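Below are the structure tokens for one structure; questions will follow.
Missing here: one protein chain of the complex. Every other protein chain is in place.
When the chains are written out, they are named A, B and C in that same order, and each has its own residue count from 1.
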Amino acid sequence: MDFAFDSVTEDLRERLLRFMDECVYPAEEAFEEQAATSGWGSPPLMADLKEEARKRGLWNLFLPGDHGAGLTNLQYAPLAEIMGRSPSIAPTATNCAAPDTGNMEVLAGFGSEWQRKEWLRPLLDGEIRSAFAMTEPDVASSDATNISTQIIKDGAEYVINGRKWFISGAMNPNCKILIVMGKSNPDAPKHRQQSMVLVPRDTPGLHIKRGMHVFGYSDADHGGHAEVVFEDVRVPADNLIGEEGGGFAIAQARLGPGRIHHCMRMIGMAERAIELMCRRAIARTAFGKTIAEQGVVQDWIAESRVRVEQLRLLVLKTAWLMDTVGNKGAHTEIQAIKIATPKTVEWILDKAIQVHGAGGVSQDFPLAGLWAGVRSLRFADGPDEVHKRSLAHRELKKWM
Amino acid sequence: MDFAFDSVTEDLRERLLRFMDECVYPAEEAFEEQAATSGWGSPPLMADLKEEARKRGLWNLFLPGDHGAGLTNLQYAPLAEIMGRSPSIAPTATNCAAPDTGNMEVLAGFGSEWQRKEWLRPLLDGEIRSAFAMTEPDVASSDATNISTQIIKDGAEYVINGRKWFISGAMNPNCKILIVMGKSNPDAPKHRQQSMVLVPRDTPGLHIKRGMHVFGYSDADHGGHAEVVFEDVRVPADNLIGEEGGGFAIAQARLGPGRIHHCMRMIGMAERAIELMCRRAIARTAFGKTIAEQGVVQDWIAESRVRVEQLRLLVLKTAWLMDTVGNKGAHTEIQAIKIATPKTVEWILDKAIQVHGAGGVSQDFPLAGLWAGVRSLRFADGPDEVHKRSLAHRELKKWM
Amino acid sequence: MDFAFDSVTEDLRERLLRFMDECVYPAEEAFEEQAATSGWGSPPLMADLKEEARKRGLWNLFLPGDHGAGLTNLQYAPLAEIMGRSPSIAPTATNCAAPDTGNMEVLAGFGSEWQRKEWLRPLLDGEIRSAFAMTEPDVASSDATNISTQIIKDGAEYVINGRKWFISGAMNPNCKILIVMGKSNPDAPKHRQQSMVLVPRDTPGLHIKRGMHVFGYSDADHGGHAEVVFEDVRVPADNLIGEEGGGFAIAQARLGPGRIHHCMRMIGMAERAIELMCRRAIARTAFGKTIAEQGVVQDWIAESRVRVEQLRLLVLKTAWLMDTVGNKGAHTEIQAIKIATPKTVEWILDKAIQVHGAGGVSQDFPLAGLWAGVRSLRFADGPDEVHKRSLAHRELKKWM
Partner (left out) sequence: MDFAFDSVTEDLRERLLRFMDECVYPAEEAFEEQAATSGWGSPPLMADLKEEARKRGLWNLFLPGDHGAGLTNLQYAPLAEIMGRSPSIAPTATNCAAPDTGNMEVLAGFGSEWQRKEWLRPLLDGEIRSAFAMTEPDVASSDATNISTQIIKDGAEYVINGRKWFISGAMNPNCKILIVMGKSNPDAPKHRQQSMVLVPRDTPGLHIKRGMHVFGYSDADHGGHAEVVFEDVRVPADNLIGEEGGGFAIAQARLGPGRIHHCMRMIGMAERAIELMCRRAIARTAFGKTIAEQGVVQDWIAESRVRVEQLRLLVLKTAWLMDTVGNKGAHTEIQAIKIATPKTVEWILDKAIQVHGAGGVSQDFPLAGLWAGVRSLRFADGPDEVHKRSLAHRELKKWM
């Protein structure tokens, strides 16, 4: 047992931290200003940051294997945390932003040679963006077998009909491709009914209806969260990813690393929040002493530190399990971090907001926006309650 | 001791409930649609609703004395709860919306005859809106003696310089008048340094800079939350409310009833949230049973009911104390409801959101918007922590 | 709506408070000393206190109707709170201690003339004590229809077989009579299978096996919590209370007032805990300032006050509902106070203990003992979770 990072990780951490200090944090203010007028796409300064990150070798760090940086989950995890400290900029700048990351993993792992050339290549180069269309308004998203969008084979084509929402990134005009999950084989066994197909965003019948809000935020600089309607959308049969009925399995494979990335980025947000909370508490005076001298605020700071230290270790261990025993062996831990992380980080952000008073809920600090994103992860990929139930079943089985 | 409402209250409750059923709830969808395009003012349908409410005798219910409906706090409180069930519409429709309510109370209680004719009259008639400019970005708002905006007597005028923010309603073009709190007598004792003056919104030097966001919301249909800069703003000396140095006392007097209104409206929101939570839980199925059958969801519903019942009684008792022993005698309870209400209602809204999944955080349900408003009341008029400290001091004094 | 006590209540409160000050609190230390050596019975000084209370007209206050003081639930409730401030002494001294209270109510309401003469009379006079034998070790006590003890008619007798535990008071040698709940009519509808019979404690076959502990406490001064085995215990048929199959209904009737008494006494304990917490915090210094000056401790004190104020009002309203609309109409509230009270008071006691440090968990302060009693009420009469489920079902039904 050893709690020190290896040298590859240490080296990349150092370079990434330097990139944050030299390029990312200094760009935050301008980013917000540009974002206010740049519609559904990335603010223009992002292009330079991407070029700079790539030049520094901080590119596609998330992707194992030959297509990317080739890091293990455990090596990438602490880098995701650092990116999470400036989550609107750093992940995109380093081409490590969801949902492209998961989509690239899917294409690298399950895509045909043609699919990889056509779609993985420009994604790896950061030239286009993509979306992942799974969640539906009419069914509980915790139960993936519920999905009702139809993907019907018709000769050499698939015909897609259905309604999706909260499809992150799909409002971005630079989003060129969607991976769509739907039901292709309704008579197959429960977990073999789904397929995934690639649908270019400009395919006729694909309607981007509106951007869904998250606590008032449109998240325009991330391409929003679209409601998308598929009306007799036709794509060539070659657009099927993997095999028919393989959609559920691909979705599962996509989940594990995604959870680790999400959780580590949230830990980065928590660290940023602690920093902001401390700085504000030191700077602000009320009733004759600084807020930092108030016992209750000290309690929040200490609790934040105590909770985030525990949480980070669990996420790192999960990454290690993914690397050593795989998705299945890490099942309990992958659920555990999904349950623990949003709740813990939400708590910390709430306290940081409270220390900032009215400013904390406003556009003048990043806290309220981070909070809204983190809170919505308490039900993304299924609400925490579903995951707890499943985790409890496994625990109970040990004693049956 | 008697827990039944009196007949005046019962009668008004019945009429108000009917108004909600017949006019308010049916208007909610159209209100949201109009609000999306009506800028910083009220959606146009509001005019009809106001007329209707006035016709039904549901007008200025909040205001005691001859100028209004003449109800006690205890009589009005249950009506405020009912309005809170549709908080974007019902309070405005009945001319019972903050901050006009508090401003009308101030003018009715402390205004000169001229001030009442000029400003109270059109407010009572719902012809104009108003704002209350107290909070400042640069000082902790919990400590009102901190206020730094200057109100300096210069001959027959007052000259105002300073910066305020989160001035609710001030973005509304129909907002014609601001009550501004500032420091007029810096050498007086601590609680006699502040004055309040009336400043018409079109006075030269008064700059409405921008709307502050609350989480992602601009609250445009309420006239937003403005940042306002006062640059050598001059008003006649007659615009002083009450006497010089009397600002702090007026602010205190304004607080008590406002707290009760706010708290009761929040209880109405909580009841609405419980209803939505139950309806959704009954309607939605996951993993083969309705969400309503899940033990954890039942636990939330029960806890919500148990908490809201306790809370309502405390707010009602506080109203009764205000009526019987006054602001000072109700001091502990006024602080207690400020502490208890946002926290409790926030918890209930959070659970209702969770039951709604992704929809719950979106514009398709009112829950996330309500949540944002309630959460920001955890620091409005000073953060809960300051109020707890003060309440604890009084408790400790009993045993010293 | 009126939050003031009526004059009967005010008068009795005043007299009871004087009794507490003059007789009860001064006896606490001697009580603990005597209790250490007085086995399973009341310490000897209790006899004098009872005589004194009776002389002062503070006797059987709990009992409505002619047999007792004739108070309503709403009138008695604030008196129960006062008694709860010294819960080992005051309830017994005033002949208002559980389980005698509930047993007297049962006998007054359902007992035959003979039963009242034989058992109610000496109980009313405080000459004997009694026990209520319902809970069983082998079945979940939340589900009263589960009860497995058999009460079989055999000619002119009932024969009882079964095992009960946590039968409070039954270790006390002065406990002369047990009301035993069991199954008499296994083929009747679910809620008509149970009966209650009177079993004198010296009946052959009734074995008091041992005292159950609550955390480390034996509660000897209350007669402990006995495990009792019934082996072919025979009583005359006249010992049946009410009618065969009526046991469940009697148990339900017994519950309502008992809940109010328990809850109000717990609120009295909470008030005592707040007092002790404040006094200690004022008296104790660490790191150069008193504990009372620490922000976190102030937060606990304020939260305690805020929570207990809400809770008390709900219990009082429940008493009022019991008086005005009866058991059934107060169903939700009776469950609500069962859920809210132990949890809230446990929290307050925990904080008071923490302020006392090591002393707080020891025999030198009453806090740990109170805590243990309160915590066990989180599952007495069925765990909170069962009550929440049932309350949620009623809430959900409103919207179905």
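Everything that follows uses one rule, which is that a contact is a pair of C-beta atoms (placed from the backbone, for glycine too) under 8 Å apart; a residue touches a chain by one contact, two chains touch by 3 or more.
The structure displayed is predicted, hence computed values, not measured ones.
K.L.:
Write down which of A:D11, A:E28 or A:E275 is the residue touching the left-out chain.
P.N.:
Candidates A:D11, A:E28 or A:E275; residue touching the omitted chain: A:E275.
K.L.:
Of the residues C:N60, C:Q115 or C:T135, I need the one that contacts the missing chain.
P.N.:
Among C:N60, C:Q115 or C:T135, only C:T135 touches the chain that is not shown.
K.L.:
Extract the touching residues of chain C with respect to the undisplayed chain.
P.N.:
Looking at chain C, the ones touching the missing chain are residues 135, 137, 140-143, 146, 165-166, 212-218, 284-287, 291, 294, 296-297, 354, 357-364, 368-369, 371-372, 375-376, 378-380, 383, 385-386, 388.
K.L.:
What residues on chain B make contact with the chain left out of this view?
P.N.:
294-299
K.L.:
Please give every residue of chain A in contact with the chain that is not shown.
P.N.:
On the chain A side, contact with the omitted chain comes from 1-6, 9, 74, 274-275, 278-279, 281-282, 292, 295, 297-299, 301-303, 305-307, 309-311, 313-314, 316-317, 320-321, 332-333, 336, 339-340, 385, 387-389, 391-393, 395-396, 398-400.
What we mean here is this: only the chains that are shown with their structure count from here on.
K.L.:
Using C-alpha centroids, which chain lies at the maximum separation from chain C?
P.N.:
Of all chains, A has its centre farthest from that of chain C.
K.L.:
Quick check: how many Å separate the C-alpha centres of chain B and chain C?
P.N.:
43
K.L.:
Indicate the residues of chain A shared as contacts by at least two other chains.
P.N.:
294, 296-297
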